[in-house]
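What follows is a short report on a single structure.
Removed: one protein chain of the complex. Kept in place: all other protein chains.
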Amino acid sequence: MTDFKKLDRRQVLKFGAAGAAALGAAPLFYSRNAWAESFRNDPGSAKNVTLGFNVPQSGPYADEGADELRAYKLAVKHLNGEGDGGMMNTFQPSSLKGNGILGKKVTFTTGDTQTKSDAARASAKRMIEKDGALMITGGSSSGVAVAVQGLCQESGIIFMAGLTHSNDTTGKDKRRYGFRHFFNAYMSGAALGPVLEKEYGKERSAYHLTADYTWGWTQEESMRQFTEGFGWQTTAAVKTPVGAGDFSQYITPVLNSGADVLILNHYGKDMINSLTQAVQFGLRDKQVNGKNFEIVVPLFSRLMAQGAGDNIKGILGSTNWNWSLKDEGSSAFVKSFGAEYGNPPSMAAHTCYVQTLLYANACEMAGTFYPPEVIKALEGFKFDGMGNGATEYRAEDHQCFKDVLVVRGNQNPSSQFDLLEVVETTPRSQVEYDAKIFGGELGPYKV
Amino acid sequence: MDAIIIQILNGVDKGAAYALIALGLTLVFGTLGIVNFAHGALFMLGAFCAVTFNKIMTLSVKIKDESVTLFDAYKEEPYLKIWFGETGEALIDYAVPLSILFAIPIMILVGYVMERGLIRHFYRRPHADQILVTFGLAIVLQELIKASFGANPIPQAAPAILAGSANVGSWIGLGDTLVYPWWRLIYLGFSGLIIFSVFAFLQFTTYGMVVRAGMRDRETVGLLGINIERRFTIVFALAAVVAGVAGVMYTPILPPDYHMGMDFLVLSFVVVVVGGMGSLGGAVAAGFLLGIVQSFASMNEVKQILPGVDQIIIYLVAVVILLTRPRGLMGRAGVMEE
Partner (left out) sequence: MKKIASKDSKLLLIFSGAVLLMPLWLAPFGAAYPDLLQKFAIYGIFAIGFNILFGLTGYLSFGHAAFLGVGSYAAVWSFKLFTMNVLPAVLFGVFFAGLLALAIGFVSLRRSGIYFSILTLAFAQMSYNLAYSVLTPITNGETGLQLTLNDPRWLDSLYKVAGEGLPSTELFGLKMSGYPGFYFCAIILIVCFFISLRIFRSPFGLMLRGVKSNQNRMNYTGLNTRPYMLSAFVISGMYAGLAGSLLAVTDPLAGAERMQWTASGEVVLMTILGGVGTLVGPMLGAGLIKYFENIFSSFNSNILHEIFSFLPDGIENVMVKVTGLFVGSGWHLTLGLLFMIVVIFLPGGIVEGAQKVKNLFVSNDQKGSAESSPEKQAVE
């Protein structure tokens, strides 16, 4: 029986290589029904398991991708019982043993997504087809995350999303095989709303500049929903082309529009450019309706703050995690990452590290690599000690629910890394929502 | 009314940037007959001259943040400030305009080496070969910058005195609502100056006359016993300098990153071709035209009627112009038409 069992999908596909294409379908069909545990890239009795780290290594998010890769390598080290263990020591409840995953040593393969859906899928396919990766993780934009997540569902490979912030990833486009630890646009709005109300009052009129693609739209929608909820007016919401470079023609109409808040639904380079230019046009020195003009950037990270320089100082936004947090898990992670690489981890690095540990832990809990069982272990999993307080992977949409940080660009940084100041930790209960509001279907466990 | 004037201003400003980038490209195109896909990379190199200069100016004593023990976190105190006090601070404040002086010799050198070492051997090669070699060069240059500066944009501040906005409205008697950033006005003036200088150089010097003659008919000029080759080197270096200083001055508007050259490459080709091949004036005119049209297409009032028109307007105008005027705005017959 074991002999037959070895005839898994991958080997069948290999037989296909010999030219026997027609042979393919039949044994596949039998093997799948006869032994339910047979699955894509089953490590079987091999000593190693391979994880696929698919991050942007070229293009605008290359630095973010490099940091993600550092975090993944650290996670692999810790899983294999090397180094100081980082968050493995604070993670609760943990089934991790520090001897790899299910006793198999963890190895990895890397690839470049180029922040393009096509390239990211090609890279993920290489990991699955050539390197035998059991799980794919990474990414620095929602378009790529959704595209790779779809591929992983079709291939029966689990996808642990990296940095992706669109509501769609675990909403309209959610998949059974895809999991997101990072927060989303809705949560940004829910966390930022009350702080904006407190800081800037109820009587404000906001002007939105929105990156003209799916992430930008969901971000604008969420921000409008929450700010209009406590009485802000929306003067205008203008879509800007992605990668516009010079935003002057979109910023000048803000000057005399009567709005007293500018909300920049931009990310990455677009945000750095539009913010730099908005400040240059004197928006922050302006008085409108007897109030100080304010700029809000709903999502930003330390790396982006670095690119925006002095312009980000004093600006409110939200973030998934920051290295200055003092809880046990964060300290352990920052310590371990800092000792290894000499700089603090970014929020992208944090989410990627956590995702890797969570996957490994789910395999240990399930006692198998068989994806449907691993998925069931992750669904509804409650944990703590990973830097965001008590967290839950909601079963209905595979979205993690945890506290959200509202941050402000630091006015007086004490060092080159001290760019964000945490204004408030919004409790998880305040950012939760009904999984049904964004639609979508998870799809089947078995593929 | 204000809205329209300010969009014209935006358009002129944008146009100045386009024209400045296109100017060097069309020089190389028209004079040397080289399709230079590395022109965007020259623009990027210029911007990184400013970054490097800034780094040199702000070489610092590192004051460790003792509260962070896990890695080296520090505050920086530039030597210039320690040594010269306020004068030093003022120097750092003016790093961007000062770095022009730093960028010019470097860009001359880059242009010289590029022309002598590579471009020269491609004058007689098909355009296809030129495209491949210059594209390859552009990739190599930007990867080298990425390897040494990272991929994240690096902010460059304009001098503090120029950080605010000028009250343009009160200059022309239109009240206080019409304001425009000082630095953008400076950029506009600077572009005008550079464009004017290049024209003057070509128009009023004997040197420029020979180059213009070379643009028209290279062989005859060569037959006259004039060393056209050497002049070509100088033209290429000139193009590199124009692209480079354009990059330097643009850094306070657009924090530079290694990919910025590619982002401007396609646009600069469109500007040059819409202007017409072999015409410097055409490139400048096309730059301003496209800048202004783009600004107007981005107005809310326009976008409400034609959603998304700001995304395509440049290409739309390019198509209309190329179809109504066979050789762009002011192109000469027979240049790059094969």
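Every chain is named by a letter (A and B) in the order it is written, and numbering of its residues begins at 1.
As a convention for this text, a residue touches a chain if its C-beta (ideal position, glycine included) is under 8 Å from a C-beta of that chain, and two chains touch if they have at least 3 such contacts.
Remember, predicted model here, so these are calculated numbers, not experimental data.
Considering the whole complex, the residue from A:Val49, A:Ala62, A:Leu134 or A:Ala348 that touches the absent chain is A:Ala62. Summary of contacts with the chain left out: across A:Ser38, A:Ser94 or A:Thr109, the touching residue is A:Thr109.
Among B:Leu70, B:Leu91 or B:Ile131, the one in contact with the hidden chain is B:Ile131.
Considering A:Ile101, A:Ala119, A:Met365 or A:Ala435, the position touching the chain not shown turns out to be A:Ala119 (whole complex).
Of the listed positions A:Pro241, A:Gly314, A:Pro413 or A:Pro427, the one in contact with the omitted chain in the full complex is A:Pro241. Looking at subunit A, the residues touching the absent chain are 13, 16-17, 19, 21-22, 24-25, 57-58, 62, 65-66, 69, 107-112, 116-119, 121-123, 125-126, 129-130, 142-143, 146-147, 150-151, 153-154, 168, 173, 212-215, 239, 241-242, 441, 443-444, 446-447. On the side of subunit B, the interface with the absent chain consists of residues 35, 118, 121, 125-129, 131-133, 135-140, 142-144, 147, 266, 269-270, 273-274, 277, 307-308, 311-312, 315-316, 318-319, 322-323, 326-328, 336-338, using the contact rule stated above.
Simple rule for what comes next: only the chains that are shown with their structure count from here on.
Within the complex, the subunit A residues that touch subunit B are 58-63, 66, 212, 236, 238-239, 241, 243, 245-246, 248-250, 252-253, 255-256, 269, 272-273, 276-277, 280-282, 285, 303, 306-311, 334-335, 338-339, 341-344, 413-418. Residues of subunit B that touch subunit A in their complex: 2-3, 6-7, 10-11, 13-14, 17, 65, 67-68, 70-76, 146, 150-155, 157-158, 163-165, 177, 179-181, 183-184, 252-255, 257, 259, 263-264, 294-295, 298-300, 303, 308, 310-311.
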